[in-house]
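Before we start, here is the structure in question, set down as structure tokens.
Here the complex is missing a single protein chain, while all its other protein chains stay put.
Showing chain A:
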Amino acid sequence: MAAEQSTRPPIRWHIAVFLAPAVLIYTAIMILPLFNTLKLALYTDAQNAQVFIGLDNFRLLFGDERWSEQFWNALGNNVWFFIIHMLVQNPIGILLAALLSSPRLRMRAFYRTAIFIPTILSFVIAGFAWKLILSPLWGVAPNLLDFVGLKGLFQPWLGKEAYALTTLALISVWQFVGIPMMLIYAALLSIPDELLEAAECDGVTGMAQFWKIKLPLVLPAIGIISILTFVGNFNAFDLIYSTQGALAGPDFSTDILGTFLYRTFFGFQLQLGDPNLGAAIATAMFLIILIGVSIYLFGIQRRLRRYQF
């Protein structure tokens, strides 16, 4: 190779020049702060000096009643938030993608564009739009339910402890269903026609064709969507903050790790912010996401068979 040549080529500075800006910014603004945050979790602030206290912040977080109750509540809510996404978002996404990819469908581009619109809006807009629509003051939602004869079902969903979190998860699903739809749609389009024709020759058509041929082939896409959803859900914040505020009401029933981190780190109302404890929560979130991503990369992705066409 290069070293064996008689005249050794000079150092290729241009490689360094090409890489340097990206690597520097990425390292300085993303990687170092991430590690510093992990480090800060092991310190505490005593008279304006950082003192090393080992795992005491985590003991406080998991052991002390004031904090651990909030932490487990937020984690539990977060898990429920994720479960709703997986149970509602993925099936709807698969259904829409399957319909969109059916041959000779008219107005395909219109449906695709329209269904993707909520995804481009910010959480603030999506959150407030639904907050207004579900508001008992305005009455859009009760009127609509009245229209289909179900007015009795109406509840101020965002204000009731029992329903608020599920409602918010569904709003988030409403917003993001476009992503699974698009990715699965792309995966379905990449299935070669010969394969489907062969299936038809063997008498596998319609629903059976979908379950036996298409679905197994788009499983890798569903895997990617699941892990994207997982990472997105476990650092979600904006939607809850903009609809329910930093206190994630009613009575912390919609508190997830993101809002808990914000309150602890930044403080709210009378409570002072504690950066070190905030760092400990961020570390916990980091570990949760790391575990999720590892399970996906080493446990799930390897088992999914990929087909090369």
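Criterion: a contact is a pair of C-beta atoms (placed from the backbone, for glycine too) under 8 Å apart; a residue touches a chain by one contact, two chains touch by 3 or more; residues count from 1.
In the analysis below, contacts and distances are computed from a predicted model.
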| item | value |
| --- | --- |
| Hidden chain of the complex, named as in its UniProt record, picked from "Sugar ABC transporter permease", "Copper chaperone PCu(A)C", "M16 family metallopeptidase" or "Response regulator" | "Sugar ABC transporter permease" |
| Touching residue (missing chain; options A:62, A:154 or A:174) | A:174 |
| Hidden-chain contact residue, picked from the options A:47, A:102 or A:269 | A:102 |
| Residue among A:87, A:124 or A:198 touching the omitted chain | A:124 |
| Residue ranges of chain A at the interface with the undisplayed chain | 12, 14-15, 17-19, 21-23, 25-26, 28-37, 40, 92, 95-96, 99-100, 102-107, 110-118, 120-126, 128-130, 132-133, 138-140, 143, 174, 177-178, 182-183, 185-187, 189-190, 197, 200, 205-206, 220-221, 224, 227, 231, 235, 237-238, 241-242, 258, 261-262, 265-266, 275, 278-279, 282-283, 285-286, 289-290, 293 |
